[in-house]
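Left out: one protein chain. Kept in place: all the others.
Letters A, B, C and D name the chains as they come in the text, with residue numbers starting at 1 for each one.
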Amino acid sequence: MDIATVLGVISAFGLVCIAIFMGGGIQLFINIPALMIVVGGTLGATMINYPLKDVFGVFKIVKKALFARSISVTELIKRFMVFAKKSRKEGILALEGDIKDEKDEFLRKGIQLAIDGLEPQEISDILETEVDFVRNRHQLGAEIFSTMGTFSPALGMIGTLIGLVQMLQTMDDPSKIGPAMAVALLTTFYGSIIANIVCLPIAGKLRIRSKEEVLTKEMAIRGIACLSNGDNPRILEQKLQAFIPPNQRESL
Amino acid sequence: MDIATVLGVISAFGLVCIAIFMGGGIQLFINIPALMIVVGGTLGATMINYPLKDVFGVFKIVKKALFARSISVTELIKRFMVFAKKSRKEGILALEGDIKDEKDEFLRKGIQLAIDGLEPQEISDILETEVDFVRNRHQLGAEIFSTMGTFSPALGMIGTLIGLVQMLQTMDDPSKIGPAMAVALLTTFYGSIIANIVCLPIAGKLRIRSKEEVLTKEMAIRGIACLSNGDNPRILEQKLQAFIPPNQRESL
Amino acid sequence: MDIATVLGVISAFGLVCIAIFMGGGIQLFINIPALMIVVGGTLGATMINYPLKDVFGVFKIVKKALFARSISVTELIKRFMVFAKKSRKEGILALEGDIKDEKDEFLRKGIQLAIDGLEPQEISDILETEVDFVRNRHQLGAEIFSTMGTFSPALGMIGTLIGLVQMLQTMDDPSKIGPAMAVALLTTFYGSIIANIVCLPIAGKLRIRSKEEVLTKEMAIRGIACLSNGDNPRILEQKLQAFIPPNQRESL
Amino acid sequence: MDIATVLGVISAFGLVCIAIFMGGGIQLFINIPALMIVVGGTLGATMINYPLKDVFGVFKIVKKALFARSISVTELIKRFMVFAKKSRKEGILALEGDIKDEKDEFLRKGIQLAIDGLEPQEISDILETEVDFVRNRHQLGAEIFSTMGTFSPALGMIGTLIGLVQMLQTMDDPSKIGPAMAVALLTTFYGSIIANIVCLPIAGKLRIRSKEEVLTKEMAIRGIACLSNGDNPRILEQKLQAFIPPNQRESL
Partner (left out) sequence: MDIATVLGVISAFGLVCIAIFMGGGIQLFINIPALMIVVGGTLGATMINYPLKDVFGVFKIVKKALFARSISVTELIKRFMVFAKKSRKEGILALEGDIKDEKDEFLRKGIQLAIDGLEPQEISDILETEVDFVRNRHQLGAEIFSTMGTFSPALGMIGTLIGLVQMLQTMDDPSKIGPAMAVALLTTFYGSIIANIVCLPIAGKLRIRSKEEVLTKEMAIRGIACLSNGDNPRILEQKLQAFIPPNQRESL
């Protein structure tokens, strides 16, 4: 799992929990109906907003974004250098064995197309279309989380208004005002937590991951085009290194 | 009706209602004058903002977006494959019978134009113009709902200010402050509900539906152009499958 | 006057007034100094922001947008069909009599240019420049109202702060706190009303009207170009109908 | 000085002051430490945000925007007509005397370049570059005022929080709560005034002035190109009048 996310979750939630424990105990902050209004209402509004398959699909996208280790760009360059050298010496058909157990499905498919002898332009077109769909899927995921991040504080406020109205209508015993108001505020609390520690940061991470993944795939497309053209390994290296910052480049 | 919308409405409204019932009963939350200010005022501001026919037309757009089952993309491809094979064998005029009971009006009109022998470019121009109007109509609908979603919390606040001013001016009996304030808060409550559980999610859904419908229509335009060109069914399939994500494609 | 605006004003203001009367009477909600701060302050900030002639000119724009009946698109097409037929039969000079009492100044000027024998391209250039100025004038109007709609709630809050500070400094008699606070809240109330029921919806209507007027003028430019070219009335009809949604088209 | 600004300042500040005097006296609203937090803090945050020379330069830009009378567009056209006629009769060198005491530096420089015999394209390039820098300087000014307009309410809130914390910690004498809270609210009051009556309207005016000045300069560039080309005065007039709305054009 992504290390920054783990640290972030520990830092943000941990500190909130410590503050809660120092002030008397977590039982003051657990209120199932309040949680139901905020979580259920946010999911409900999101389901009115987006098709069902997209709302449920978003969790798979998040899981993939947080857990899947995408191949690093420098490693990708090394891999392509190996392919290019072999292809130069033994012909592109020799790569057939190498890609059999290639885990990255996109790379495997692309090189297979090159081995099958498609024109470089055709290969690029096919792979670019797939990259577009990847990009759209990620953007949709980020958008759904952003939307949830705007609905959840609103539903928190709706829950607090419900609690306030109920409290104000039955205000005979002054000693009960405080606790009733505390409970009313819990939905606002949940809404803020869900928006600012869960939904909005995850939306941000999905956008970042999308950029990274698309960059890697664009590099792969460029590399496959070079293989298909039978480019010199040196030229392939130069072309791929243009994708990464100068200080990360290393001669291979 | 759209299943996600049903689930979303049940989830969001159901949980809010449960929370209300657990706290004492729904009669505390029903206040006709408050509802009139928020609903009537929001509609009023919207009618100042948009022409009358657009405000009333929006409900038809919503009904269509939630209830009309648009044809699925894979089914559309299958349909076009059938048309293309028949047209190849028996000529494009043979399609005249097939489209008589075609329910999708757009498809029927487009194929009729192809049968009538218009140039592919002319057909595309005519159909693209229609798609533009569909897109504009949907965008206007989404925009009207977004606008209502910004006016309704504002009118909720105006209602609450009216209630507060009235309460503060006549504050002789402290026991009445609570209930009067509760009533004043109800307009804010209604405004939030209308914005966040009704208007904004529906605006979102209209945008999603618009994208889906426009995509389907663009596919149909491409397919009709192929029919009109007399393209090979295989090529037509490939061209249409470029519109859908790779993992949903299936050879037909 | 525009029917939607009338209905909207009645609906929004009427309901607010009813709510006010039901709660005790309108005299609680009339406070001249509060009104002066909000209205005068908003106009003041707007006059710092925009040149004087633009601030005063905006009321003329609004009056025109709400009262002037622009010619309907279908009527415009009919009118052009008549012109085209006459021009075909008797030559374009024959239109000189028809446009003498044409009320739409833009149309009259454009056809006069065609009669004067300017090139179609020159006519389009001259008329397009005028449409640009119309569009800019409308956009400026909408922008000024949007700006007023953001200044007025801010000035409402400033007025409320003034009232609160005065109340809090002289808080010896608790029975006066309520009424003093009620008065303080009135500026916020006025600011919200002015923004959400007056300025922002009018800004929206100006934008809508601008689109309509520009569309009509673009149609007129296209039609005049056809007249000047001596196009066939049928072709002119087809070209103009491309501007309106398919379901509103009718053969003439 | 710009008349709209004077009227706006009188209207906005005057009404606020009247409201303050009617409620008891201005001494309640003067609090030097509160003013220091808001003004000093806003300037401080702005100085962290922008280079020092830009923050101080902004006051010169404002002074120029409010006081400098830019030449009116109709007067500019008249001036160019005079130049064009003289240049036609006596040659462009004859303009050397006329521009000696021309106050508008931009105009003087441009015509001097034409007299010096540079190509029209070269003159345009040089002058366009200067217009770009004028535009950038104005945009920077407007941006700095917008930024101050977002920092000042935030610092007002920070000041109020400081006051509230101090008040709440020492709440033994209830009679002091009111005045202490009044003082705490003053920073929010100052922040709102500075943002909504000073910074944001001035940012708006700078944007408007920038557009006006750039338009005048673009007209001058076009006119100088005509002089340099030796265009007929009639053609020069037509070209310059295309910059102003049709209803302001007058034959000269």
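Criterion: contacts are C-beta pairs under 8 Å (C-beta built on N, C-alpha and C of every residue); 3 or more make two chains touch, one makes a residue touch a chain.
Model, not experiment: these values are computed from the prediction.
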Partners of the unshown chain among those that are drawn: A, D
Candidate in contact with the missing chain, chosen from A:T147, A:T188 or A:T216: A:T188
Selected residue (touches chain absent from view) among A:L35, A:I99, A:L200 or A:V214: A:L200
Residue among D:S72, D:Q121, D:Q139 or D:T170 that touches the chain left out of view: D:T170
For chain A, residues in touch with the removed chain: 2-5, 7-16, 18-20, 22-24, 28-29, 175, 178-179, 181-182, 185-186, 188-189, 192-193, 195-197, 200-202, 204-205, 208, 242, 245-246
For chain D, residues in touch with the removed chain: 33-34, 36-37, 40-41, 43-52, 54-55, 129-130, 133, 137, 147, 151, 154-155, 157-159, 161-171
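Just so we're on the same page, only the chains that are shown with their structure count from here on.
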Chains contacting each of chain A and chain B, listed by label: none
Fitting chain A to chain D on CA atoms, where both chains share a sequence, rotation angle to nearest 5 degrees: 145
Classification of the chain B:chain C interface as same or different, half of numbers criterion: different
Interchain centroid distance [CA atoms averaged], chain B/chain D, Å: 44
Residues of chain B touching at least two other chains: none
Arrangement of touching chains [line / ring / star / complete / other]: line
Interchain contacts (touch definition) - all pairs: A-B, B-C, C-D
